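Right after this comes chain A.
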Amino acid sequence: MAARVSLFVTCIVDQLFPKVGMAVVDVLERLGYQVHFPEQQTCCGQPAFNSGYREEARQVARHFLKVFSDADYIVVPSGSCTSMITHHFSDIFKKEPESLEQARAIESRVFEFSRFLLGVAKVEDVGARLEQVVTYHDSCHALRELGVKDGPRRLLGHVRGLELREMDAAEECCGFGGTFSVKFPEVSGGMARTKIDSIVRTGVSTVVSVDSSCLMQLQGALSRAGLPVRTMHLAEVLASR
Partner candidate 1 sequence: MSRETVLHKVRTALGRSVGQPIEEPPPVRLRIPEIDIEVRIASFRTRIEALAGKTHAARSVEDALEYTTGIIAGRIAVASNAPILRECGITALPGVRTGVTDRDELRALCAAAAVGITGADYALADTGTLVLLSSRREARMISLLPPVYIAVVKRECLLTGLDELLAVLPRPAEQTSSMVLITGPSRTADIEQILVRGVHGPGEIHVVVV
Partner candidate 2 sequence: MSTLFDEKIHDTLADPKLQLAIYKATGRLIEERRKAIEPDICPDYQELRTQANAVKRHTIEHLDYYLEEFARNVEAHGGKVIFCRDAEEVSDFVLSLAKERRAELIVKSKSMTTEEIDLNERLEHHHLESVETDLGEYIIQLAHERPYHIVAPALHKTREQVADLLTGKLGVPRETVIEKQTMIARAVLREKFLAADIGISGANFLVADSGAVVLVENEGNARLTTSAPKIHIAVAGIEKLIPRAQDLAVFLKLLGRSATGQWLTVYTSFLSGPRRKDEIDGPEEFYVVLLDNGRTKVLADREKRQSLYCIRCGACLNHCPVYRKIGGHSFPWVYSGPIGAILTPQFLGVRHEPGLPFASSLCGACAEVCPVKIDIPQILLDLRSEVKKAETREGTNRLERLAFRVWAWVMRHPRIYEVAGMAAAALAPSGDGGWVRSVPVSAGPLRAWLSQRDLPSVAPKSFRQMWRER
């Protein structure tokens, strides 16, 4: 009997980059998992939390806990949403013992996509093929809160036909930062441009990351600059045949 995983697709993927979600499903099903998509899901609450609106974040987080309380494994195609759940739900529910308990219980069952593949499914080679020269952008939350650094690179290393080139400052922030991108647009834009300079210097055709919010920021800047570099989520690369 196939193991069951629940997919928390994240609101940004759901509404703006649904193909990323389909790619995650594709990869998981090929590995023999049965993917369950709880339809009541919406958001993890991060936008409100990062903007200082704790009460609103709490309301949305409670909804998340309700929707996913029964799941054994929750796979998330985003580092920042994962760390919101695993690192910050306990901040939000500090004064609510029951929700806090639920949040603590769920922490160990929530996995950013690449960590699920390596840590739970224990696979590095998912049988993907993509003839591209790519570079990898280390999304900040994934890197610094979840310790995701070598994992995606190992997974990319097994993709047939793929060449991975490192950019300088792979670990530098893309400048998205949620509402930061619109509260301090010039700084955010400046950070994106510094990042895409680094990308362009590698001569690659594609930037890969585990966070769609980073990819949205980078693609938006690349597009505005009229550059032909495209962005792909790690899941889309791994779903390529």
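A quick word on the picks: all candidates are chains of the complex that A comes from, given by their letters.
Quick note on the criterion: a residue touches a chain if its C-beta (ideal position, glycine included) is under 8 Å from a C-beta of that chain, and two chains touch if they have at least 3 such contacts; residues count from 1.
Not measured: the values here are computed from a predicted model.
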Worksheet entry | Touching partner of chain A in this complex, picked from 1 or 2 | 2
Worksheet item: Quick one: in the complex, what on chain A touches candidate 2?
Response: 9, 11, 13-18, 21-22, 25, 37, 39-43, 45, 47-54, 56-57, 59-60, 63, 88, 91, 140-141, 143-145, 171-173, 175-192, 194, 216-217, 219-221, 223-224
